[in-house]
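Apart from one protein chain that is not included, each protein chain of the complex appears where it belongs.
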Amino acid sequence: MPQTVKAKIGVLGASGYTGAELVRLLLRHPGVEIALLTADRRAGQEMRDVFPQFSPFVLPKLVSIESLDWSASTLDLIFCALPHGTTQKVIKDVLAKARSIKVVDLSADFRLADLDAYARWYGHAHQAPELQQEAVYGLVEVYRDRIKGARLVANPGCYTSCAQLALIPLFKVEAIDVGEVVIDAKSGMTGAGRAAKEEMLFSEVSEGIHAYGVGHHRHMAELDQEFSLAAGRDVVVSFTPHLVPMNRGILSTIYVRGVGENRPEDLHAILLKHYANEPFVHVLPFGTMPQTRHVRGSNLTFIGVTRDRIAGRAIIGAALDNLVKGASGQAVQNMNLMLGFPEAMGLEQVALFP
Amino acid sequence: MPQTVKAKIGVLGASGYTGAELVRLLLRHPGVEIALLTADRRAGQEMRDVFPQFSPFVLPKLVSIESLDWSASTLDLIFCALPHGTTQKVIKDVLAKARSIKVVDLSADFRLADLDAYARWYGHAHQAPELQQEAVYGLVEVYRDRIKGARLVANPGCYTSCAQLALIPLFKVEAIDVGEVVIDAKSGMTGAGRAAKEEMLFSEVSEGIHAYGVGHHRHMAELDQEFSLAAGRDVVVSFTPHLVPMNRGILSTIYVRGVGENRPEDLHAILLKHYANEPFVHVLPFGTMPQTRHVRGSNLTFIGVTRDRIAGRAIIGAALDNLVKGASGQAVQNMNLMLGFPEAMGLEQVALFP
Amino acid sequence: MPQTVKAKIGVLGASGYTGAELVRLLLRHPGVEIALLTADRRAGQEMRDVFPQFSPFVLPKLVSIESLDWSASTLDLIFCALPHGTTQKVIKDVLAKARSIKVVDLSADFRLADLDAYARWYGHAHQAPELQQEAVYGLVEVYRDRIKGARLVANPGCYTSCAQLALIPLFKVEAIDVGEVVIDAKSGMTGAGRAAKEEMLFSEVSEGIHAYGVGHHRHMAELDQEFSLAAGRDVVVSFTPHLVPMNRGILSTIYVRGVGENRPEDLHAILLKHYANEPFVHVLPFGTMPQTRHVRGSNLTFIGVTRDRIAGRAIIGAALDNLVKGASGQAVQNMNLMLGFPEAMGLEQVALFP
Partner (left out) sequence: MPQTVKAKIGVLGASGYTGAELVRLLLRHPGVEIALLTADRRAGQEMRDVFPQFSPFVLPKLVSIESLDWSASTLDLIFCALPHGTTQKVIKDVLAKARSIKVVDLSADFRLADLDAYARWYGHAHQAPELQQEAVYGLVEVYRDRIKGARLVANPGCYTSCAQLALIPLFKVEAIDVGEVVIDAKSGMTGAGRAAKEEMLFSEVSEGIHAYGVGHHRHMAELDQEFSLAAGRDVVVSFTPHLVPMNRGILSTIYVRGVGENRPEDLHAILLKHYANEPFVHVLPFGTMPQTRHVRGSNLTFIGVTRDRIAGRAIIGAALDNLVKGASGQAVQNMNLMLGFPEAMGLEQVALFP
């Protein structure tokens, strides 16, 4: 029996939404055991005090990171779901003391390979530049092979995962005009996290929609990096995120112009072929556009392509659940590769609709 | 390997919400194979045309019931998710032609054992009275043993499942005053089904709450029957359902008075003990009340008991997902018993919150 | 022209929801001028920085209360929309320095006439007991005459306004059993205010419903006081509030038993007659129940009465907008009486549905 000894997993930052989503997935993953849960402000409490949906389950008590002795750790892998900025110090410390532990980081700290770009977008020098170089960018559909051997994986952002899955195959074969890409993105509220802020209160965000971070959202740095790598040249796109009164989901509506002979149907064909064998990316028939609700709770991304009425232009839609394929599901997919499990293990939930 | 030959399952009425929820659960159930899906108005279409969340999955094409030859059927069990009234004729026909097929009916047609009560509440004589007598009421936590041997199980209503799980253990030990029970129930919109009605449009039901069916909701007949059986005497409760702008969930807020020595704490202790070994009923600590969102997508029912400030009175809360424990999850739980699978097989999803 | 000189009005606590709602109403009230807006943490900002819906309007800049010299004030009336507890000190100070100013207080500080009850429910002695005795409870439909001459009016709570309007006429004529009243109340999220708390985040409260404050909500003290006064004897009711994923609205579903000859139809007739000439309370036809959405944004309360199937019992529904009739609209109605304006002036908005 292969699961006689289960992999021991820790979740740092279990009191946030991505932390809870990791616990939801890991609880039913046949190859792992949740051995550690941290939450500094809630240390000493049970997970059910923080997230009552876990009331019936036996889980480790929440502890603070400071209370841990990493040099004695027997964990195989930790997920790091801590705020941007503090993450790099924590992971540097962990890996200094427990060199064989593997890490999937869900923050933005290790996503940018260029330390200057990091400093420019985040306003301070990186605290762990050597780890930054070691880190592998964790979009499985692009970097599957490198992830298998990685010690530290930087899980991509939710907006960027959605846009990359739709565009990278097109950039790679130079099928679209890199100078004329507009990404209008819409996210559910869990993307903004669980910190108590006035602008995230129910009454502030229900019954309305608005754009935010217009012209300067940090996810742009990640898009620039990965799009430019895929296209083999500098790519800068227009990207505007919006908040939608729903819990989960990102929809990217992407306006592109085909280059050369590439009509919208050809862009669709490129994507369809590219993802033919991917377990978690599904390309809809030409002319059908995705809805976020149809991937809710699943690790799937749905992609659709439609002809614009302007000759040569196409409209691409991509939808995923920001907490699953956009965060914790992607992270478990990375874990599966890093620990040698089948890639889809524990991630086969069918979407919850309605 | 026990699952070499999987049980063959049919879903009649797959284009409604309970039908889709059955497909969601059965797709990942290790012991079964979905062999038949019917939907009269959508016959000839694929399930993905009706519910796009199933786009990546291979499923049988939708067919009409009329097109089927039941005498040649190799199905082991069918779920019947058809409208009230038509169900009894369909099942009568199926069981006349395919006597060994097992049936879990999600409609109200076979829930009332008393044919007079049926006629009174539904306005017409029952069309299959002999099957009515054979049918077993499918609330597993009450009728587990009878369900194991049943051919036809009447899956309980969503409102009634919620209220029964909270009250039946108390009625059984005569712990509460049967003359003073008020059940104020709140349901998500999927409880009203998928038929296109003006009063179910988004703009009619969002941003508001209202009661409906006040004084005469048909679920009352089912409550009367089961509560009276549990109490060993006639019980008639006040029951008022409300519609809440959310997709899933039923919350029953129940006002009771303890009799004899039974303080609220004692009522809690009775429930805690009664459900100690049940996989799908979880009693929260005394004074903690349940929220529907914490059971969303799972087969769990959460129950809480709190002391009212009026001496002797308690307030009981019960929450479940109306499409899972209140319908399709319960139905799969019944199937598991009827086909000899472990009771919880395929039903262990952790709730999706947020 | 009577409005040559408009009354000068101040709003203390303009950065909360009831403050903004006061501004919405007062901006279009033909008899008043908004002369002062305070918001301690936002002092120095414009109202449009705090509530962008006011961008096109000219309004006084927000100031802190500490910066004001009340002895030089020319205000005719202030609304006090400050947190419970701090209010009593502020009003005591204002009225000591500006004795002719009139005050409508939207907090709970002056609602309880019994100082012992206040201390018991709020955990500390009242800081302005002499003003407590002077304050008039501001439910216009009950205390209209006293309010006209009052200097300090305690605007009722939102839950209590809703329940009182439905029950007080019945208590007054001893039409219902005072020992068997259950009030199951459901509120929109604005009732919880604008303070940034984790449990009020969109993702915590959308797609679900739950009870809170079960057995010990502070609005009970107010209900006890007013119900007992109306009934002429001690009345203690069961009251359970719930939070519903909607912005505005309170629905009270009330379970009562008629006494003497009073059938449900008689309870309806009592209410219909009682409110025949009230501008802001509308009794629906017997058997019709109210929906919160149909009073949204208006100062109206809708009341309905339906027969329960248990002989002698009735179910009463009452719906209002917690920010209008449950708070700021009620407050303006009080202001109109206190300043000699027509009672409905500035309050005739038709409900915004859908």
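Going in written order, the chains are labelled A, B and C, and every chain counts its residues from 1.
The criterion applied here is as follows: contacts are C-beta pairs under 8 Å (C-beta built on N, C-alpha and C of every residue); 3 or more make two chains touch, one makes a residue touch a chain.
From a predicted model like this one, the values you see are computed outputs, not experimental measurements.
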Touching the absent chain when the full complex is considered, from A:R194, A:H219, A:H268 or A:R293: A:R293
Residue among B:K197, B:R233 or B:K273 that touches the chain left out of view: B:K197
Hidden-chain contact residue, picked from the options C:D105, C:E141, C:E207 or C:E222: C:E207
Among A:R48, A:K186 or A:K325, residue touching the chain not depicted: A:K186
Contacts of chain C with the absent chain, listed as residue ranges: 17, 20, 23-24, 27-28, 51-57, 190, 206-207, 247-248, 282, 284, 290-291, 293-298, 300, 302, 348-354
Those residues of chain A which, in the complete complex, touch the missing chain: 180, 182, 184, 186, 188, 203-204, 206-212, 214-216, 220, 236, 238, 240, 242, 244-249, 251, 253, 255, 289-294, 296, 306-310, 313, 315, 317, 319, 354
Positions on chain B contacted by the hidden chain, ascending: 17, 188-190, 194-198, 200-207, 245-247
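Rule of thumb we're sticking to: only the chains that are shown with their structure count from here on.
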Between chain A and its twin chain C, rotation from the CA superposition, multiple of 5 degrees: 180
CA centroid of chain A to CA centroid of chain B, Å: 36
Distance from chain C to chain A - Cα centre to Cα centre, in angstrom: 45
Distance between chain centroids, defined by C-alpha means - chain B, chain C (Å): 40
Multi-chain contact residues (two or more partners), chain C: 203-204, 206-207, 245-247
